[in-house]
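Only a single protein chain was left out; the remaining protein chains are all shown in position.
For chain A:
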Amino acid sequence: MSETNLTAAQAPVVASGRSEPTIGLWGWVILAVAFAYAGYAMRWDWLLDWYPQLIRGLGTTMLLLATTVFLGMLLAIPIGLVQVFGPRWLSIPARAFCTVIRGTPLLLQLWLLYYGLGSLFPQFPAIRDSFLWPYLRQAWPYAVLSLTLSYAAYEGEVFRGAFAGVPKGQLEAARSFGMSPWHSFRRIWFPQAFHRALPTLAGETILQLKATPLVATITVMDIYSVAAQVRQQTYLTYEPLLVISVVYIIVAMGLLKLFATLTNTRYMRAPN
């Protein structure tokens, strides 16, 4: 009797809405024509020389994305949380952080960290002599830091709304049954807030992917900076850009699929 044997009629089904749009016959025809033209009229021989670097660049991009999304999320959760129920000395700095980071261009933050902080550090012998120096003299820590802060600021705002949106009564019920604050957070509050945040997180993560080329300006060799190199050395204008455009589209579609799988929960219509 306790088995999970729902009949089809009992199984809760969330209307999935529209089915995925397909590009249709004409879409395929247009795509085929475009590819045929590109293959005929453009130069692709450089790919043979450059594909190892392109793949390494894609690796850097993906690593950068995964690291900063993960770290940014870890930061965003407390930033969102303290704005909902934290004391003022925590919630005000959290709100200020979100406002400043979201109100300034990412490129500016990146440069301020890399050129500002990065040129300040060598003046302190303590830092120069520390075990961190071999890393701090490279560009990628600044790329990771600024992308993480940016993601944390946007997602902190998303999590603030998500945490606030969980019905208070359910948290009260948790309290009334003797759950500790941590237990209630881990089992009741966070799971629901996370699922509320997921659809927004999907979009934000794709924006984060498309923000990664900025790190090329501080010499991090992501896939965009490889393409820029190709352009400089082969004098080809469009081909490298077209190739990485296709790569970005494929990655973005993969991310959407991933989030769609995560978002597919059955309880999403909240009862109260």
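Just so it is clear, contacts are C-beta pairs under 8 Å (C-beta built on N, C-alpha and C of every residue); 3 or more make two chains touch, one makes a residue touch a chain; residues count from 1.
Here, contacts and distances are computed from a predicted model.
**Q** UniProt names the one chain left off this complex as which of "Aminomethyltransferase", "ATP-binding cassette domain-containing protein", "Aldo/keto reductase" or "Response regulator"?
**A** From the listed options "Aminomethyltransferase", "ATP-binding cassette domain-containing protein", "Aldo/keto reductase" or "Response regulator", the omitted chain resolves to "ATP-binding cassette domain-containing protein".
**Q** Of the residues listed, A:105, A:169 or A:254, which one is in contact with the missing chain?
**A** Of the candidates A:105, A:169 or A:254, A:169 is in touch with the missing chain.
**Q** Touch as defined at the start, partner being the missing chain; which of A:71, A:90, A:164 or A:179 qualifies?
**A** Looking across A:71, A:90, A:164 or A:179, the contact with the absent chain belongs to A:179.
**Q** Pick out which of A:139, A:164 or A:188 touches the chain that's been left out of the picture.
**A** A:188
**Q** Identify the residues of chain A touching the omitted chain, counting contacts across the whole complex.
**A** These residues touch the chain not displayed: 1-2, 4-6, 10, 12, 167, 169-170, 172-180, 183, 187-188, 191-192, 195, 265-272.
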